[in-house]
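The complex is shown incomplete by one protein chain, all other protein chains being positioned as in the whole.
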């Protein structure tokens, strides 16, 4: 067992996996000598050399596209998008190409491409360094979207991602990089995709949350315990495809559900989860399905006050839970 | 009053608006002599000349981006994306640029850009000429997404779109171009954004549908009338922002809701509508909220049999309605 | 064929030998090239007829592109090198080994279509066993993907090369720029083959780009840009073998531009009379690559009338067979639409 931060969990797993599998290489902007702008690949250029740690030109479309080409050849490229916000120029390559090769060739050509992207807000990044992009991509069949949020989950899912034969969008909440610490065994355990995790067992209300919001939710749940409100926290971990069963089982038990995310409300991931509940847990619901999410504005402002207003947090989550409990 | 098809409704309105407002020009691939691949701009090159009907290079990113630049200058560009599927290369320009100028400049710079895109399936277009792209863009605050589906609505909303000072994604279901006919007054009436329309009044179940699916739904509703099931059909028309009130009022009345779209189920527009109902109409719902949608596969296959399997239609909608009625 | 592949083409022209020999192609190979052009043409023509007969819903044609395409197929090491084709590459992919039956199954969207399981529209060529990579419909996306595969080849120190094809109109997309930029920076073993047929649907070259030649853009990517007569199968072969050899030697990418003409409308949905004159089309019909190749083969004793008739008959049989086969094939089961979205997950 080691205690480590989210960012260390990523770095160490990348290193170990590259030692294991010579087909893995990393490309992206500034991933080489600079070690990436968040230092995720720090020291890896020194260890693996410029053959395997490749500074790319500043061009996301082709970062993803060359990753696709290399994956088609049989390698296991990992591409880093410097900020999740900057994946937008690669939308066509990611959605219409990477996610469709298997389907459009009846399984002949596959794209085992791992795309890492730091996402999320609360770090003073303003409109273009704070976005949560998961809902846009969770709408895309054929593309795994995962967002593990603890060192344990990150290590297990990153290992798994490097064995999956389909493209994976691996989202890392940048504010949790150094904020969140946790334990992880020193073994090569794996966590499969499509399996949610109950991060806290409770009986009154179910909250579904991931990323930074998972941690804010856990804090809110802790606080509510003092008022004898028992909150169950489900971390979907894989956002596409969702583990519908675990979510349904929990909500059927508690009868009340809250979904939390930073992404704006309309058509955020919460929409799909709420729709699922409205369809499959209808008879079990004791209260309206609630969502706490970023407001429907184009993105998160820079000014502290406005950023704080935008971001959901433990306080806002606790307020919503109290309201839901009282329903 | 004239009877005309959906495509004529577009062409005639474009012509009239260009005569009215000299700031309007049209660009896109093959819009000139060729009159567009669907012939929407047929005859317009002859009338307005190459100054105002501009064949663009084959490059969607810059079709949208140049539209943005011209709109910032104060013109009213209309850009045609040949098939909605091909807007993907312009995702960054549309979502991160067009939709954010107003917000990011506190209202100083605005982008009155109209983007027309033929979307939807059932025409043997396979994976890349059949897509419904609305949900991806309805998730974007600051970007109007509209999908009027009758000649009357098309004319009224197209006129309105050319007076709105924000970017508008104007979706035209290509299968309805020549299939759907209807009446429209010969006046310059307008239909505002954000207003749904009750296309059929009923009392037992509410269906929310747009595009080709609106017409399939109306057919299903007609059929169900014979079994004394009374279906109310709400056409949201504007997909972002949604007319939540009209939808809620209808569902509160009927107590049962079905949402229909061609886009794949997960995080399709139905997700948001179902989530809205699960939150705001909870106490009025007599049955689970149902969705009839394309399956979660990367896109619509070419082979007839598979395409038909993918597409929702009157039959499938009627089946779902019977189930919902019986609940 | 291996001859031309393994070594470079002789640089001192042997003036007395016919061109194909100068290029290291023996008679049989040159004739085989002609045969593939002929077969592709007859197949393509039948597809047009089937469309007119309402037997099939859509056709996008490669008529006029055969010389360049057959040259590309013969310049590559089949099953070893990789190809990212585009939708006009009927002749190319046929010469590489895709069967007429496969092509016809795609036309009808029938079960057993091996490229996409009848999911894609016709002309979306793919065959893993032949190293033909699947294309999509959005143009130019394959260009940076080809660079990525070439990066992988270099990474593995393999001696393969990658070729990708596209139209001149598609060079306006950002994908073109980014793909060539990578190839130039990393000196990748990739050949960018632009089939310049002078139109992007209705847009003439002047509306697609501000330079006369696509090849003029090569210098922006630190690579040679080579223009050749795309209607001449041997000139095409010369240019292609040189580019392939350069890539295989590790000297980096080449941007090739084949000048030709789209003899057909853009697709069965197009009516090209709205944007180009019949005189122009007639002019280019005189430069029809199939006519030119036939003339060459006749004049150089590779072909006579009898042999040609035999070829025509064989082509007709093959096309008939492919059509019959596909017409009689069943449609895919509807629920097939649900399969193939995700691969099997790894066991843990």
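Letters A, B and C mark the chains as written, and numbering starts fresh at 1 in each.
The rule is simple: a residue touches a chain if its C-beta (ideal position, glycine included) is under 8 Å from a C-beta of that chain, and two chains touch if they have at least 3 such contacts.
Being a predicted model, the structure only gives us computed values, none of them experimental.
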The omitted chain touches A, B, C
Where the complex has a chain not shown, which of C:217, C:246, C:262 or C:287 is the residue touching it?
C:217
Hidden partner chain, touching residue among B:163, B:178 or B:323:
B:163
Out of C:93, C:137 or C:181, point to the residue that touches the absent chain in the complete complex.
C:181
Touch with the omitted chain, as defined above, among A:211, A:268, A:288 or A:301:
A:301
Which residue among B:102, B:215 or B:256 touches the omitted chain?
B:102
Touching the unshown chain, subunit A contributes residues 29-30, 32-35, 37, 55, 57-62, 85-86, 88-89, 124-129, 295-298, 301-310
With the missing chain put back, which residues of subunit B would touch it? List them for me.
25, 51, 56-57, 59, 61-62, 65-75, 77, 89, 92-93, 96-97, 100-110, 141-142, 160, 163-166, 190, 192-194
Spell out, residue by residue, where the missing chain touches subunit C.
172-178, 181, 184-185, 187, 206-211, 216-217, 219-223
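Note that in this section only the chains that are shown with their structure count from here on.
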Just the number, please: Cα centre separation of subunit B and subunit C in whole Å.
37
Subunit B, residues touching no fewer than two other chains
85, 88-89, 127-128, 296-298
Which subunit C residues touch at least two other chains?
116-117, 119-120, 124, 136, 138, 174-175, 341
